[in-house]
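Complex shown without one protein chain; remaining protein chains in place.
Chain naming follows the written order as A, B and C, and within any one chain the residues start at number 1.
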Amino acid sequence: MSKGFWDVINTLDRRIIFLILLVCVTLPLLLNVGGEIRPTPPVRRAHAAVASLEAGDVMLVSIDFDATSAPELMPMLRSVLRQAFEKDVRVIMLGHIAIGLPLGHMALEEVAAEYGKEYGVDYVDLGYRPGYIAVMIGMGREIRDFFDSDYQGLQVEDLPVMDGVHSYADIDLLFGFEHGAVIDYWVRYAQARFDQRMAFGTTAVMAPDAYPYLQSNQIEGLVGGLKGAAEYETLIGRPGLGTRGMPAQQWAHLLVIGFILLGNIGYFVTRRNRG
Amino acid sequence: MKRSIPLAITFLTGVFLVISFFVPHEPLGALEQRLLIWFSIVSGFTMLLGVDNLLRTHIRKIGRRNSGWWHSGFLLLGFAATVVLGVLGRIHHGSPFHMQSPFMFVYTYSIVPLQGTMFALLAFFIASASYRAFRARNTVATLLLVSAVIVMLGRIPIGAAISEFFPAAQEWIMDVPQLAAKRGIQIGAALGAVSMSLRIILGIERSYLS
Amino acid sequence: MGSPVVTIIGTWLAGFLTLAILSFLYKDNPFYKLAEHLYVGVSAGYWLIYVAFFDVEPMLIDTFMTETGVEKWIILVPGLLGLIMLSRWFPRTAWLSRWPIAFTVGIGAGLGITANLQGYVIPQVEATLIPMTGWNLVTLSNIVLVVGVVSTLLYFYFSKPHKGVLGGAARVGVVFIMISFGASFGYTLMARISLLIGRLYFLLHDLLHVLD
Partner (left out) sequence: MRERVPTPIGRRFAPAGRAPVHVAALLAVLGVLALTSGNALSAVGERLVVDPETGSLAPALAGTTPRSDEARETPVACPMHVYASDAPDDAGGAIRVSWELGTTGDGTPGSEGCEADVAGFEILRFAPGEDPVPVGEAPATDRHFVDASAENGIPYQYIIRALSSVASPNGEPAGFADSIASDAATATAQWFAMSRLNALVVMLFVCGAVMFYIARAREGSDLYIRRIPGLEAVDDAVGRATEMGRPVLYVPGIETVSEVGTLAALTILGHVAKKVAQHGTPLLVPTADPIVMTTAQEIVKQAYAEVGQSDRYDPHSVTYVTYDQFGYTAGVDGIMVRERPEAVFLLGYFAAESLILAETGHAIGAIQISGTKETSQLPFFVAACDYTLIGEELFAASSYLSHEPVMLGSLKGQDFAKFWIVVLIVAAVAVGTIGYAISPDGSSLPARAFDAVKTWFAGG
């Protein structure tokens, strides 16, 4: 190959990379090809944490993401809710990112309807209160100090699902869905101070940050990214969006690896030619 | 006066927050929570200053007929429509975020796609950045490159199909060296943060009101 | 909300905004500029509403209305601090705003001490205290882990020249840091592609109906 070719490769316009990537992700989506999914231990542990709950136990679900992370977190949120409602676990939803709570609410209503659950009796959406650190610390004393009403203004006292639920002591598991630093605050405040049992679904980016918590047993399980969602879907036996996106992932990964290799070959060829 | 009062406020706020952390006895125990609520309220008022600044900037652009000034017009329009719909949602449905509130139209059909798409730009940028940055220029750069490629391969099924090495190596790298460096960085950064916080509380670091 | 017409109009609006933002990848253009300005305006309004109804209203106004006794008056202190912040609107009194600024900085600094020690230093040090038992792969990994934590920490040693033992340790630290960054980068790729899949799914499924 000529030296000119590699010079072009080395200074490739990034818009060409963009275009090829776009094609590489779109095609498998349109063709809908499948593949095998093997659950990894962190996802198994998260699944086991929910599986350890019994009917009537309380699971707190925290929506700490917004639309930006919905593609990764919504599939796993649905799976976790399905698993919980299947076991007749009481679900209390709240969130520290108000802008994302409606997404959580949509998933909650959707899955609750699948299992014929009743609002206020089997599940509740407490909504959002500002100042997540204050809320997290305050919930160790009394949830009603911050959430005296639910997202639509119904008094919490009138909702049977909240009977006997006052603080972390009454919450059997916290399952947070995280796309940012809120997970650190959950661990720092609810776990470190009140020893709350917790598991998390995070974006793939946040997952490495949460690994230390998993390793130090501060959290019980971790579902990371669309891949984790696909694994969770496999564990509960309900394939969804997570499973469907995996082939496109695979193509895109191979493409990026290919580009890295190409870039390095170009780098070495031109360096050798220059002597 | 103009300097010592703010320094004293910072000092007292910081010191009481720390004391409140260790002393559960009232009135100190609940102080942390109280101060954080206060912080939220002060932030709320300050939001008015921010919005005022934004609106002024764009009204000025329109007034001066800067190039593309009409974009600023759309900005003001979007702002006004959102605020009006939010207030309507609060009045008619109790909350702007109620599922029936007109505010949710703005949320569902502009905030969600705009957020999601801005974020999705990252798919492209991560490809271009890795193409450009991951060149084996020296030992250190090579390490970066090799660990990135192993993890990328280990994350997808075809990596496992090529060799069981890739998923296993991916797990190991994430669990051991990745975790170790992250931990080292975090402990160091935490010490730095404590030290800086202390300098601020003691008034040594005071560029914010010098 | 809810009627089919609204859904169709909304979906097309969302589709337009999605494509306008994506067009930035080619280059800056009037469509991106329009979407960008709309986004800034709408989201600024959004957060104003949010702070007003989820922050000031419940925490300040509701507390003042419902509390009795001394609590009712204490809550006016942050209200007053907030009002003092607004003194920036008047040049003669603008200096007063340093009081609430000093308060907010004090909060950050106070939390910075306890949260970092209890949240990072103590648990992370604790998790690194691992006895090496038996000669096997787990032990090897644990040795690598401890060496990695220690050498990375020493890389940040500022007050001695990085020569000799410290220099060696710091170089090992750099190796760990680079492996870590590469791994995080590679690991993140999947998440970023997921986001693109999410948007493409919207375009192909919700907008164009070419996906089932």
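The criterion applied here is as follows: a residue touches a chain if its C-beta (ideal position, glycine included) is under 8 Å from a C-beta of that chain, and two chains touch if they have at least 3 such contacts.
For clarity, every value in this text was computed on a predicted model and none was experimentally measured.
**Student:** Could you list, sorted by label, every displayed chain in contact with the chain left out?
**Tutor:** Result for the missing chain's touching partners among shown chains: A, B, C.
**Student:** Touching the left-out chain: which of B:121, B:143 or B:160?
**Tutor:** Residue touching the chain left out of view: B:121.
**Student:** Please identify which residue in B:39, B:74 or B:105 touches the non-displayed chain.
**Tutor:** Checking the options B:39, B:74 or B:105, the one contacting the hidden chain is B:39.
**Student:** If the missing chain were put back, which residues of chain A would it touch?
**Tutor:** Within chain A, the residues touching the omitted chain are 14, 40-42, 54, 56-57, 66, 68, 99, 133, 141-142, 164, 166-167, 169, 179-181, 192, 195-197, 205-206, 208-209, 214-218.
**Student:** On chain C, what residues meet the omitted chain?
**Tutor:** 21, 24, 28, 32-33, 35-37, 39-40, 42-44, 46-47, 85, 88, 97-98, 101, 104-105, 107-109, 111-114, 116-118, 121-123, 125-126, 128-133, 137-139, 141-142, 146, 149-150, 153-154, 156-162, 177, 180-182, 184-185, 188
**Student:** Provide the residue numbers of chain B that touch the chain removed from this figure.
**Tutor:** Touch set of chain B with respect to the missing chain: 18, 21-26, 29-30, 39, 42-43, 46-51, 53-54, 57, 60, 111, 114-115, 118-119, 121-122, 125-126, 128-130, 132-134, 144, 171-172, 175-176, 182, 185-189, 191-200, 202, 204-205, 207-210.
The working rule: only the chains that are shown with their structure count from here on.
**Student:** Please state which pair of chains has more C-beta contact pairs than any other pair.
**Tutor:** By contact count, the leading interface is B-C.
**Student:** Starting from the mean Cα coordinates of chain A and chain C, work out the distance between those two points in Å.
**Tutor:** 16
**Student:** Report the inter-chain centroid distance for chain B and chain C in whole angstrom, where each centroid is the mean of the CA atoms.
**Tutor:** 3
**Student:** Where does chain A touch two or more other chains at once, residue-wise?
**Tutor:** In chain A, the residues touching two or more other chains are 18, 21-22, 25, 68-71, 98-99, 128, 130-131, 133, 208, 212, 215, 227, 249, 252-253, 256.
**Student:** Among the residues of chain B, which ones contact at least 2 other chains?
**Tutor:** 36-37, 39-40, 95, 99, 104, 107-108, 111-113, 116, 118-119, 123-124, 126, 130, 134, 145, 148-149, 152, 155-156, 174-175, 178-179, 182-183, 186, in rising order.
**Student:** For the complex, which residues does chain A have touching chain C?
**Tutor:** Where chain A meets chain C, its residues are 15, 18, 21-22, 25-26, 29-30, 68-72, 98-99, 128-131, 133, 184, 187-188, 192, 203-205, 207-208, 212, 215-216, 218, 225-227, 241, 245, 248-249, 252-253, 256.
**Student:** Applying the document's contact rule, which stretches of chain A touch chain B when the two form their complex?
**Tutor:** It is residues 12, 14, 17-18, 21-22, 25, 35-38, 40, 66-71, 98-99, 101-103, 105, 127-128, 130-131, 133-134, 137-138, 151-153, 208-209, 211-212, 215, 227, 246, 249-250, 252-257, 259-260, 262-264, 267-268 of chain A that touch chain B.
**Student:** What part of chain C is in contact with chain A in the complex they form?
**Tutor:** Its residues touching chain A are 25-26, 46, 50-51, 54-55, 58-59, 111, 115, 118-119, 123-124, 126-127, 183-184, 187-201, 204, 210-211.
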